[in-house]
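Scroll down for the structure; my scribbles are underneath it.
For this view, one protein chain was removed and the others were kept in their places.
For clarity, chains are labelled A and B in written order, and residue numbers in each chain start from 1.
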Amino acid sequence: MTAPLLSVRDLHVTFGLDEGSVRAVDGVSFDVLPGQVVGIVGESGCGKSVTMRSILQLVDEPGRIKQGEILYRMRAANGQPETVIDLTKLAKRGPQMRAIRGAEIALIPQEPMAAFSPVHTVGDQIIEAIQLHHTQWVPDGSGVSRAKAREIVVELFRDVGISMPEQRVDAYSWQLSGGLRQRAMIAMALSCKPRLLIADEPTTAIDVTTQAQVLALLRELQRKYGTAIIFITHDLGVIAQMANSVVVMYLGRVAEQGPVDAIFHSPKHPYTRALLRSIPSIVGETQVALPTIAGTLPHPFNRPTGCPYHPRCDERKGPECAARVPNLQPVDQGQSVSCFLHHDSSDTQ
Amino acid sequence: MARFIIQRLMLLPLLMVIFSIMIFAIVQAPPGDFLTSYAATLASSGSSVSMEQLDALRQQYGLDQPIPVQYYRWMVSLLHGDLGLSLEYQRPNIELIGEQLWLTLALAVFSFVLTWLIAIPAGIYSATHQRSVLDYVLTMFNYVGVATPNFMLALVLMWVAFSYFDLSVTGLFSADMAGQPWSWAKFVDLLKHVWLPATVLAIAGTARLTRVMRANLLDELNKPYVMTARAKGMSEWRVVLRYPARLAFNPLVSTIGWYLPQLFSGSLIVATVMNLPNIGPLLLRALVNQDMYLAGAILLIYCFLTIVGTLLSDILLAVLDPRIRMGQ
Partner (left out) sequence: MGTPHTPPLEPVVETESLVEERISVASNWTLVWWRFRKHHLAMASAAILIALYAIVLCPDFFSTQDPEFTEARQAFIPVQGVNFIDEGRFDPWVPAIVGKRNPVTLRMEWRTDPSQKIRVGFFVAGTEYKVLGLFKSNLHLIGARDQSQRIFLLGSDRLGRDQWSRIMHGTQTSMTIGLVAVTLSVILGIVLGGISGYFGGWIDQFIQRLIELLQSVPTIPVWLALSAALPRDWTPIQVFFAITVILSLIGWTTLGREVRGHFLALREEDFVLAAELAGCSRARIIMRHMVPTFLSHIIATSSLAIPAMIINETSLSFLGLGIRPPAISWGVLLQEAQNIQTLALAPWLLIPGLLVIVAVLAFNLVGDGLRDASDPYSK
């Protein structure tokens, strides 16, 4: 088995507010293998985005990484072998962390509209990234000239399927359509040849047809460059198209994880099952009410005791569900689940 | 862009006509005219002037004409570049104003530069170090700065200088320099005196500007593009200066146009208190003595500066913000 590129181990992130602290991420673990696509699914507020931001150490104040490790395998460079470093140990604004942002791990943010500065051209903002991580293009450290960087951007734009790339480089983000903007964003993320891409719901803000194109593009680029992708979404259909493996999150914890086929064909956690039931299908009966998950996501100050999902769970086993928190346990080939239906309730946190 | 500027320039004469009517209406509104207050002054000093003499003078200055005729005559001479004659000083207004205008301008520019040099860095620091000790100190300073009337600050500074350092800080020149022709020594003398009134003028402006810059930057710092810039691996101060600070600064630029006339009129009260050679006290005196053409000319200059200032900031904003430049 190949060693993981990124390994998140028991990550806890809390936000200290006046009213008390909120545990946004409460013990999350998962691995990303090189060149693989990991899909992370969950309702809004389940801690997906916070987990991703903690990987880049970009959690907004007053968020803090309380506990856990984020192990990243640095690529071999300057004759040094691959080394594994814990990203949580690096200074947030230090040079090491900054060298990783963009060059090793890049981010495709949620809203392409607001993710570009409106008073700088799109090209300008990408050229800046290339010049910042110039050794990714010219390893001897002699730097990348502006003209050269511009050429690279034009090339990248062609790669991500932006027509008339020469002109589009000098455009402002608000002059581009939603789809083009997201393509430009992808070009920016790829501009420093990262080995890991974090795509935070990259298609939620654009219309369905463009969405399909962007997904196809991401898949194609992923094959071409062998970049690993963490793909965050609440759309299970997108996951089925994109991912090799899936992590299902609920209230800051991993409910279930495993290979994409296993998750879709033999889901073990009641929450995963409920999610899959609520997908509309074109082969099923029409005019029938779609099953929904009962209840609402609890308020973060008001976490239920025991298994966080138990108040909404329709397969509740017994009183232990309300009393103890189930741990993530392997159940099948590469599949693990945190639910007392599948493992002994004595094994808890 | 060019079309926009031309449009605005074409509007300028129309605005000036409207303002000139308003100004004329205001300056001739007080009951009586210059000669009534002139006669009253003479009477209080013991000498007197006969009705016939007054009527002759009134005729000479055209003060006996109906108001629309007076306005028409004023406009015609204005269009010929003639600002008229000061009734009180018996000298052309353009000379009187010209003597003071450059010093007024020097004071305004000096305090303007001071304001921005202090306020922008202070605002950026406050926003990026929210809830730090220095942020609280700056915020407190800003609140007090905004709450203190200009003249009050001038009074306190003058009082402290006078009582504790035995300094007289009025005027823009030393006594022996005031009457001299311009020279390097006189310029240095000006610099020695201008900083105090400039500081007084700058403090209130700085307080206001720091507050706005801080609030704007705090808004911008939460925008997604800041996260994008950080995710690129840029250093924190470079992120702040290149992106959010630039966007927070833009709306301030649109207020530059208001700052210029504000500095002129703000200096009016401070100049009166500190006895500075400035068109402010000149206007005040003209208003009190009903020297209506002098007052009218100064008010027109203020209005002109305001319009030009607004136009200037619109242009600046268009240069800085592509969304406005390209008509988004």
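The rule is short, and it goes like this: a residue touches a chain if its C-beta (ideal position, glycine included) is under 8 Å from a C-beta of that chain, and two chains touch if they have at least 3 such contacts.
This one's a predicted model, so the numbers in the text were calculated from it and none came from an experiment.
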Seminar exercise, completed: Touching the hidden chain, out of A:T2, A:N302 or A:Q333, is A:N302
Exercise. Just one of B:L105, B:I118, B:L155 or B:I324 touches the chain that is missing; which is it?
Worked result: B:L155
For this session: State which residues belonging to chain B touch the missing partner chain.
Result: 15, 18-19, 22-23, 26-27, 29-31, 143-144, 146-152, 155-156, 158-159, 162-163, 168, 170, 261-262, 264-266, 268-269, 272-273, 283-284, 287-288, 295, 298-299, 302-303, 305-307, 310
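Keep in mind that, in the parts below, only the chains that are shown with their structure count from here on.
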Problem set entry | Inter-chain centre distance, chain A versus chain B - centres from mean C-alpha coordinates, in Å | 55
Problem set entry | Complex contact set, residues of chain B against chain A | 222-225, 227-236, 242-243, 246-247, 250, 320-323, 326, 328
Exercise. Which part of chain A faces chain B closely enough to touch in the complex?
Worked result: 56, 58, 60, 93, 98-103, 106-107, 109-111, 114-120, 125, 128-129, 132-133, 172, 174-175, 188
